[in-house]
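A single protein chain has been omitted; all remaining protein chains appear in their positions.
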Amino acid sequence: MNNLLEIKHLQKQFPQKNNKLFRKKEYFTALDDVNLEIKKGEILGLVGESGSGKSTLGRMIMGLTSSSSGSIKYNGEEISQLTDKEKIPYYLKMQMIFQDSTSSLNPRKTIGEQITAPMLRLGVVSSKQEAEKESIELLKKVGLKSEHIYRYPHEFSGGQRQRIGIARALALKPEFLVLDEPTSALDVSIQAQILNLLLDIQEEFNLTYLFIGHNLSVIKFFCHRVAVLYKGKIVEIAKSDELYSKPFHPISNMLLKSVLKLERQEESSNLEETLESTDMHTGCSFSGKCNYASAKCYESHPQTTIQYYSGIERSYACYHPLNQETKELEVVFP
Amino acid sequence: MALLEVSNLKTCFHTSRGKVKAVNGVSFSIDKGEIMALVGESGSGKSITGLSILGLVPQPNGKIEDGKILFKGENLVGKGSKEYRQIQGGEIAMIFQNPLTAMDPSYTIGNQMFEIIRSRGKVGKKEARDQAVKLLHLVGIHEPERVLSSYPHALSGGMRQRVMIAMALSCKPKLLIADEPTTALDATIQKQILDLLKKINKETGTAILIITHDFGVVANLCDSVAVMYAGRIVEYGETNDILSKPVHPYTKGLMGAMPEFQEPGSKGMNRLIQIDGTPPDLIELPEGCSFFERCNFATNLCKKAFPDATYANDSGTQFVYCYHSKEVV
Partner (left out) sequence: MEKFEPVLETKQVLQHPLVFDRKENKLKKLWNVFKKDKLAVMGLFIILVAAAVSLLAPIIAPYDPNISNGSKRLLGIGTAGHILGVDEQGRDILSRLIWGGRTSLLTAVVPITCMFSLSLILGLLAGYWGGKTGEVIMRLLDVLFSFPTVLLAIVVSAIMGAGVLTIMVSCCLTMLPYMTRVVYTSTVTEKTKEYIEAAKILGANKLQIAFKEILPNVVSDLIVYSTSLIGVAMVLGAGLSFLGLGVQPPTADWGKMTSDGMKVLTLGAPHVATIPGLIILIVATAFNWLGDGLRDLFDPHKRTQ
């Protein structure tokens, strides 16, 4: 098995705030029965609308949010139930790049301090001098200059700050990076620079990435495989160009259609928007908006079906999948 | 006559470091019912251009130093705040990137809408409600009554932006300025909002000035587009012309940097086309073309003086500020 990360039946429930005194606590399910594997050296994309739980999943992998049930295995070792202290060795292997580069850097500390402190803390280097030499190397690697170690975060532009975040994560020599929408706050031209940099680094250090995003065209360009998340459930996993050309799940199809192309497109049919409906049914959470929904969809949530296309697996959870002309082999996941 | 005609607009900010030339001689015009886009990266001056038109340049540091803004033939530059208030939210309305900050969190949507409607003429309570319901229907909201009684934070991002648009439309503006109206929204909602703007434009004839950094938005919505860089327009033309044949190196680079622009099938080892470097400091702008430091086509000529406009096509609808536009194509 060359799976670096294995997530099985992962679930997360957040307690709902309610001010009533004598009332049972209610829970909001952010992630529901998530199964996902990330192979070594792979770039896996995680795409979904806001509120689909994609950031929660990234934070759970990093141990910033605890899980309600299920397991997360890193290199075969269970990491979802560790104490803060036990997590520390894993931070040398996995790191995270945050979406908001402004708030993820401490405004009162110099770049140098922020990069060297974790290295010294976790014993990546043995002396301050070495830490400094190393941090200058890192800054150069991400396209900044050595004198930048004396500067403070506010003296940099958004793109440069994101580079600093990357340098800081690389300082601990990780093998796995969670990229939580690293470019969604950046301009297009800067986004290209950062994406290219991340690809260069991935090749150089043979890293594994989990790329969380909402922009499918970025994901298609950047990732090998894509997992589509909708309201806490993974609805489809496929190679990114296959998902792009032949989406199986109606949700993937909807996300793809929403990508703005550079050619003029026909107007989409759905001009109206409704308030979130509060009535819950046990079925597929997309059924209310889905054009293909049948009675079955409202009753129960479809199980995950795995198909093999010339040896490459593709999974989806839908009763009425699209683009289904070439079935080779089908396994229903229990 | 054009609805809005901006000529040689210069808006500056005085800071402790010096004068920031945020908008540095911008000229363009919008016809009745036209949808135009101002495209550029952050710091290119596109938002300040929008705010200048509405007379909302951030005070006390900002100032319109030069130029004319003719709205229906009347110059808006130099008008007092009282005269401007007739235009703000009246004939020209604006919607923002983040509708939540533009709404009052402690009043219901209904209260806020009624107040706007009633401030624009003598309207009874009942009538104001009817108008609000009608407006919400226009922006594609199913259950207007429920939305009217909810507070801003209770709505989703897309819903808030719809309400924002409804509020802007309440005084039947001739021109709607939309500053990154879809940037904060999910891709699925973004498409809906763009289609909604298009529908409103068609049905009410309101001209729209969209400020964005996304060529996808431009392609889906706009008739014409002006590309801004470092406070200046560097290329202007009809959307189809610009998208199919950009002649300014910056426009070309910007479009190449979009992942959407990657050739189908290209994968793995490939990299996006990137524009190296960062935009120039707006305090110490270079004398010549502001893009020359990042440009692959730059020559010593570019360093000396900012180029004049040249026509990029025969019909004279696309023009560009570049000495080397012929080499770019």
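Think of it as A and B in the order they're written, each chain with its own count starting at 1.
Convention: a contact is a pair of C-beta atoms (placed from the backbone, for glycine too) under 8 Å apart; a residue touches a chain by one contact, two chains touch by 3 or more.
Please read all numbers here as calculations on a predicted model, not as lab measurements.
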item	value
Identified contact with the non-displayed chain, of A:5, A:105 or A:293	A:105
Absent-chain contact - pick from A:9, A:145 or A:296	A:145
Contact with the hidden chain (one of A:137, A:155, A:204 or A:299)	A:155
Where the unshown chain meets subunit A, residue by residue	59, 62-64, 84-85, 88, 91-92, 95-96, 98, 100, 103-110, 112-113, 116-118, 121-122, 128-129, 132, 136, 145-147, 149-152, 154-155, 165, 168, 172
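Here is the rule we use: only the chains that are shown with their structure count from here on.
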item	value
Distance from subunit B to subunit A - Cα centre to Cα centre, in angstrom	31
Interface residues, subunit B side, partner subunit A - complex	41-42, 140-143, 146-147, 155-159, 162, 186-192, 194-196, 198-199, 213-217, 219-220, 240, 243, 253-262, 265, 267, 271-276, 278
Of subunit A, residues touching subunit B in the complex	49-50, 157-160, 187-193, 195-196, 199, 214-218, 220-222, 241, 254-255, 257-265, 267-268, 270-276
